[in-house]
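A single protein chain has been omitted; all remaining protein chains appear in their positions.
Presenting subunit A:
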Amino acid sequence: MWDYSDKVKDHFFNPKNAGAVVNANAIGEVGSISCGDALRLSLKVNEDSEVIEDAGFQTFGCGSAIASSSVLTEIIKGMTLDEALKVTNQDIAAELDGLPPEKMHCSVMGREALQAAVANYRGEEWKDDHEEGALICKCFAIDAVMIEEMVWANKLRTVEDVTNYTKAGGGCAACHEDIEAILEKVLKERGESFDPTAASIEKEAVVAEKKPLTNLQRIKKIEEVLTALRPQLMADGGDVELVEVIGNTAYVNMTGACNGCQMAAMTIAGIQQRLMEVLGEFIKVVPASEMSKLVNIQEASHA
């Protein structure tokens, strides 16, 4: 069985706001083909203030679908529609203390139902803007449709390219066979053939520093690398901040969505890899929270 958090179990076993709201004036109905799940969200919106006065859900779906629906109604009650529209699927998952990667789409379904309900209230037509495919990368919850689109759009050629663009395959690497299959298929449609040894499309020429770096040079270089990586992190709602550099160890704070994310460790490993490529020396990246545990800063800096 899934490793559900206590909050998921609690919302499943004791769902809040189950059932349709009487006199609802905003209704959103969405389904996720990937799980066969479907959700009807009904809201009672105050027509003057646009505050959501009541919310109810009816869900055909698994434990996490029901829990996501339940927690969504709790989150949005009392919000204005504009505030509610800012609720992301990460907010829903975070409120549940996380969901397994295979179940993240349940939180997406919640957010979509909300958008659909608001559109319904405002007399607009809501269109789903993303299509979901088979889950390929379980480490980062990336599906086949997403990978295929990126391969098409960016003319990707290798597994490494796919990892660089989507993160898929950047964790345990067990999905590389599946990613290769997607590459084979798309490349064939494009009239090319898949070559596992092909050069990565975007291998930036990394010129490693030859001379040993002074600490100041090292810090400057590290800042440069982090600045270059920042847009990627921010796209996922996160950020990174350099706190201290002691010897070959860089202490960082992961902030925003990165903070507390199960993937933070892998993100840090990726940053470390990039730093080593650019600096041409061994660099260890450690969360700043571990700084005091690991070293006596005073002693280390004077060593």
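Please note the rule applied: a residue touches a chain if its C-beta (ideal position, glycine included) is under 8 Å from a C-beta of that chain, and two chains touch if they have at least 3 such contacts; residues count from 1.
Criterion: contacts and distances are computed from a predicted model.
Per the UniProt record, the chain missing from the shown structure is "Cysteine desulfurase", taken from the list "Cysteine desulfurase", "Carbohydrate ABC transporter membrane protein 2 (CUT1 family)", "NADH-quinone oxidoreductase subunit M" or "Xylose transport system permease protein XylH".
Touching the missing chain, out of A:19, A:78 or A:196, is residue A:19.
Among A:102, A:149 or A:281, only A:102 touches the chain that is left out of the view. Residue A:30 is the one among A:30, A:222, A:271 or A:286 that touches the chain missing from this view. Against the chain not displayed here, subunit A makes contact via residues 1, 9, 12-13, 15, 18-19, 29-40, 57-66, 102-103, 105, 108-109, 112, 116, 126-128, 130-135.
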